[in-house]
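Apart from one protein chain that is not included, each protein chain of the complex appears where it belongs.
Take a look at chain A:
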């Protein structure tokens, strides 16, 4: 355990040894999470033509829906970057504002995804229908669970920021949620390409 002050030229989240240790640890965690997603992607790639008696991918994909989701999520990654920018300039209201915007974008992403899932289920395209649908809902749903978790996490952080302001510990937490959020964005780029574009061609 270290909390000795480090060189002043470092950003606030790296200003303690404990902070930089935890940020490094989180990067390693992201490696494991990436591999988890890789396994689900591989499963989808093997199974997306295995539709059984169920619908093909192209029959259930809603182009406008997933395009909107993509734009919203990519924007939210940008806004979470702006939040970090304000954090490093010790601007509490800027940080709070942009975190709230990020959370709202995340919520609207989840809302669109849930409505997409519900409309699929209503037409009988459920997880129990075929191997393709199982892999589709698992892969996209896992990403959705991650996003929801990130929203809860950022909400907890908002409460802490409002109480404590921007300290090295809070800054480290904000930075790590930012890493997590960007990571989900990267995963979505692959989801968009593999699940929706390549899958949608079948």
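The rule is short, and it goes like this: a contact is a pair of C-beta atoms (placed from the backbone, for glycine too) under 8 Å apart; a residue touches a chain by one contact, two chains touch by 3 or more; residues count from 1.
One rule holds for everything that comes next: contacts and distances are computed from a predicted model.
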Which of "Nitrogen regulatory protein P-II", "CRISPR-associated endonuclease Cas1", "OB-fold domain-containing protein" or "Cbb3-type cytochrome c oxidase subunit I" matches, in UniProt, the chain that is not displayed: "Cbb3-type cytochrome c oxidase subunit I"
Candidate in contact with the missing chain, chosen from A:131, A:179 or A:194: A:131
Residue among A:52, A:124 or A:165 that touches the chain left out of view: A:52
Contacts of chain A with the absent chain, listed as residue ranges: 1-3, 21-22, 24-25, 28-29, 31-33, 35-36, 38-40, 42-43, 46-47, 50-54, 127-135, 138, 152-153, 156-157, 159-160, 164, 169, 173
